[in-house]
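First, the structure itself, so that you have it in front of you.
All protein chains of the complex are present and in place, except for one that has been dropped.
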Amino acid sequence: MSNFTQLIEELKKLKSGLFEKDFLLTWDKTEDELRQTLLVAEALKHLRDHNISAKVFDSGLAISNFRDNSTRTRFSFASACNLLGLEVQDLDETKSQIAHGETVRETANMISFLTDVIGIRDDMFLGEGHTYMKEVGDALDDGFQHAVLPQRPGIVNLQCDIDHPTQSMADLLHLVNYYGGLENLKGKKIAMTWAYSPSYGKPLSVPQGIIGLMTRFGMEVDLAYPEGYTLIPEVVEMAGKQASASGGKFRVVNSMDEAFANADIVYPKSWAPFAVMQQRTQLLKTYDKDGLKALEQQCLSNNARFKDWECTEEKMKLTKGGKALYMHCLPADISDVSCKEGEVAASVFERYRIETYKEAGYKPYIIAAMILNNKFSNAAEMLENLYKAGKKRVL
Amino acid sequence: MSNFTQLIEELKKLKSGLFEKDFLLTWDKTEDELRQTLLVAEALKHLRDHNISAKVFDSGLAISNFRDNSTRTRFSFASACNLLGLEVQDLDETKSQIAHGETVRETANMISFLTDVIGIRDDMFLGEGHTYMKEVGDALDDGFQHAVLPQRPGIVNLQCDIDHPTQSMADLLHLVNYYGGLENLKGKKIAMTWAYSPSYGKPLSVPQGIIGLMTRFGMEVDLAYPEGYTLIPEVVEMAGKQASASGGKFRVVNSMDEAFANADIVYPKSWAPFAVMQQRTQLLKTYDKDGLKALEQQCLSNNARFKDWECTEEKMKLTKGGKALYMHCLPADISDVSCKEGEVAASVFERYRIETYKEAGYKPYIIAAMILNNKFSNAAEMLENLYKAGKKRVL
Partner (left out) sequence: MSNFTQLIEELKKLKSGLFEKDFLLTWDKTEDELRQTLLVAEALKHLRDHNISAKVFDSGLAISNFRDNSTRTRFSFASACNLLGLEVQDLDETKSQIAHGETVRETANMISFLTDVIGIRDDMFLGEGHTYMKEVGDALDDGFQHAVLPQRPGIVNLQCDIDHPTQSMADLLHLVNYYGGLENLKGKKIAMTWAYSPSYGKPLSVPQGIIGLMTRFGMEVDLAYPEGYTLIPEVVEMAGKQASASGGKFRVVNSMDEAFANADIVYPKSWAPFAVMQQRTQLLKTYDKDGLKALEQQCLSNNARFKDWECTEEKMKLTKGGKALYMHCLPADISDVSCKEGEVAASVFERYRIETYKEAGYKPYIIAAMILNNKFSNAAEMLENLYKAGKKRVL
């Protein structure tokens, strides 16, 4: 109880401009806004854990637009919307005409007459996902200004080509709980490193999201990858600036060992090189199947040169006291379990398995917090009222 | 506020038999019943716009059965049901056995045990959609009479081969709001005209729905199409009779210019000729792919003879003061935007774009009104109670 009251008190101290703003990139948000997202997520979790209803909507639609497959994020979005009282309707583009130019503008309005929030995943094409989300946002602004829409639905980025904010914020909330407070992250070393995977074409948005967020809080962030596996240059540059500003550190190294050395936290995860993703985007656009196959072949054989980029027990011994916290967005490529050789040794994964599940478990609340902050100007007051009302979620 | 009270007062004056009746064709409804549908839609929109809950169902299912693709109507139906408190479940026929005879009767009952409303789109086969909906209705009557079903789900026609009442009623509500009252439509000229499109096989239900509805209110309705692009003869005949009865006019012309001349409203929209739709239905039934391809080819080249049936700036100048209201059910084939040559010039569409969006925006409320009138014997009282209760939709 005092826990909840404390959360609300902290919330009230923050200055936030999240109201009526889409949540597309964490680095577009101020530190207070990120803190507010974390606190609201915690408060919503508290309500749910104490069987108190958080239904702030009596009715209303939430549209999900998954332009790529998803299980985890799909269910997290559905859970978040349901928690708040919104019903999810999936926009299946195979049955619609949503595409480019005119039609994005039109469809965005057509699905939004009674819609409060839109969640979008669009991570396939480098240079497009984020652009698409902004285009949808502009269309909604236009519709709202012209009184086509009685409300401006908020947009939540459920993963784009640049950032994966619902993932990185859930990861951050996990760290906050693991270390007992955001302030305790100061000076902690996190190793965001590439890891070997037998698959290819994994998006860049997770590592970008991690370095783009963790450099905000005075952490020591190491980004490690084999030569050539670069991320979007602008994001890497920004991470460096953020680290300086927050009193933290950021460096790029080409050795997993170096990144793991004395790390408090390790995040070994595969991705495709930026240059490959650029080529792939072109090939996908032109439906060049042969080109795609050739690129995949070339990329996989290049990957194979770095099979030693695996989070093994040996590598874990390099970390602080040999006990760094292992993180992953799941599903991980686990050696001898989900594949022959992968990102992480089975024994390492198994030891941290429950922690990775808990890490994932914050995502529904992070999404719900993003929605709540977008739709209510005073989240603290709203949460306080829910708490006082104390309506049971389950009778 | 006085606005809402006025709507309710008007509602109370009407005599309506909408309770427990399916909404399949507008011409099966009396003028009072159509007025009631418009008024209830307006009242529901008023509630929603003032953040008042219209949740008349605490729980209950609404089944959607889309036998053809749809985005706009799908989301309108979902929005309407959610507004009233019903949860949409989609009947995906690829996973079921719903078909003909025995099985329609059975499936209609199997999905309806706890169902309050069923929305059906079935516009592919000429001579079938409406028949199918009546068959479902008969099956539900049978199940309800034999106490298989604790309630008789109402059916809403979400587009059949003959009529598209949720579209035409939304169009009408748009006109009512645009001109400041249903009585102001008297004497207004509307041109429902064919327009060129590079696609083929577009259903007849929109133009049929428009001439079948707009002739009820003393309007001057011109139906225009190139020779051969006839609609279902019985519907055209009926439109003529209705126009006479309502003190309006109805004529068929073979010139877009003639229809546009001095028109207050223009509705240029492509459709396939009745005879072609009959042939197509036969070919679809026999899965005759070659036949379908040949018919499409023939039809498209015939269409191409009428590329000048485009709603251009020049044509718009022919209308009353050059300022007729442009209408469309969307998506429109916009020249140089969604296609090279289409139904409407880009500059004309752009000028009326926001109006067409608003037009579409009435559909969720029209559908909700159809449901409310079907399930409640006294809609006025119900709406008044919701208004007085004043429960917030969003806290």
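Here the chain labels run A and B in written order, and each chain numbers its own residues starting at 1.
We adopt the following convention: contacts are C-beta pairs under 8 Å (C-beta built on N, C-alpha and C of every residue); 3 or more make two chains touch, one makes a residue touch a chain.
On a predicted model such as this, the values are computed, not experimentally measured, just so you know.
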Self-check item: Residue, one of B:114, B:245, B:275 or B:294, that touches the chain absent here
Solution: B:114
Quiz item: If the hidden chain were put back, which of B:78, B:344 or B:382 would touch it?
Solution: B:382
Exercise. Mind listing the chain B residues that contact the chain we can't see here?
Key: 56-61, 63, 87, 89, 91, 95-98, 101-103, 106-107, 109-111, 113-116, 143, 146-150, 375-376, 382, 385
Exercise. For chain A, enumerate the residues touching the unshown chain of the complex.
Key: 48-49, 53-55, 69-72, 74-76, 78-79, 82-83, 85, 87-88, 330-331, 334, 337-338, 354, 357-358, 360-361, 363-364, 391-395
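The rule we apply is simple: only the chains that are shown with their structure count from here on.
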Quiz item: When the centre of a chain is set as the mean of its C-alpha atoms, what distance in Å lies between chain A and chain B?
Solution: 41
